[in-house]
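Here is subunit A:
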Amino acid sequence: MLKKPDWLKVSFNEDEVADVADLIIDLELNTVCSEAACPNRGECFSAKTATFMVMGQYCTRDCRFCNVTSTKPEALDPDEPERVAKAAATLGLEHVVVTQVTRDDLADGGAGHMAETIEALRKHNPTATIEVLVSDYRGDERAIDKVIAAKPDVYAHNVEMPRALSKTVRPDADYDRSLAVLDYVKRTAPSILTKTGFMLGLGESDEEIGELLDDLAKVKVDIVTIGQYLQPTKRHAELKRYVTPDEFETYRQIALAKGIGFVVSTPLVRSSYKAAEAVAAVRQRDLSPTL
Partner candidate 1 sequence: MKQDIVVPKLRTDESKAVLAAWLKDVGETVEAGEALYEIETDKVVNQIEATKTGVLEAVFVEEGDDVAPGQRVAVIESSEK
Partner candidate 2 sequence: MFTFRSESTDPYWNQALEEYLFMMPVEGDILFLWENSEAVVYGCYQNPFLEIDLPLMWREGIPVVRRISGGGTVYHGPGNINYTWLTTPDYDGVDYARFLTPMVDAIRSLGYPVEVRNDIDIYLAEAKISGSAQKRKKGRVLHHGTLLVDCDLVRLKRSGPKNLERRSGKGVKSRPATVGNLIAHEDGRQNGDRAKQTAQFKKALERALELDQAELITLSDDDLAAIARLKEEKYDTWAWTYGDAPAFSFKHAFTLEEAGGDSSTVIDLAYDAKKGRVVDALIRKNGVLSDTLSQSFGGLRLERSVLEAWCVKHFGNEMIDRLL
């Protein structure tokens, strides 16, 4: 059992987190922040960013790296989009991330509900940037179109790991399908920023990481996040290594060298870590004229 290195030990101000956490419980909402046991809660909440997880806390898939419970999902709550939007407004969030459990039981995978959530957020939070982190909707373009039509600022879908590992650790998903989703969004709605994230520590080789980055560069993903896999329980996929901060920076540099615009790569990164910063940085770069 690998010993957790010092750079992964994070402490945060419990009081700061408590306010936000209370509100979320009051409004009967789930945040993936607490569901997935994220160490960055303190930092994000104080930066006015939070991630809501909609469509329940139970997922129809059972990926070996994820801590979310996999069982029969809950019925959709038609009031949820409004509650999320109001909570975001109450919290004064400047960047809202909405993610979902995978809902293969629904015809559109929950895309319609996600679109409604985006619209409700826009209504109550006109100046906030909205990012959605969605499942692959089984590659169904009509479902993806629903989300695109609601015009989120960022469309995120995680590729999670290189192709070879995907087969064993992520058997319910499909690496190439994930790439195809990112490609489709970028071609269909070029003004929406695409984003994806993957983890290190599952046994990937440098060559596989290089290929993954090449694949992402090919589909013109705007933002990539790279983080450390933390094994949730003994039954989850085995943690193979702790990647050092220095090595994370090397991977970030390689990604930049391969032409990916914005990369966040540190041990504590989760998909929505520094999400607002990423959007701002990419937008500013697009606005400033090249000499």
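We take it that contacts are C-beta pairs under 8 Å (C-beta built on N, C-alpha and C of every residue); 3 or more make two chains touch, one makes a residue touch a chain; residues count from 1.
With respect to how the candidates were assembled, all candidates are chains of the complex that A comes from, given by their letters.
Keep in mind the model is a prediction, meaning the values are calculated, not measured.
The candidate from 1 or 2 that touches subunit A somewhere in this complex is 2.
Of all residues in subunit A, those touching candidate 2 in their complex are 206, 210, 213, 217, 244, 246, 249-250, 253-254, 256-259, 290-291.
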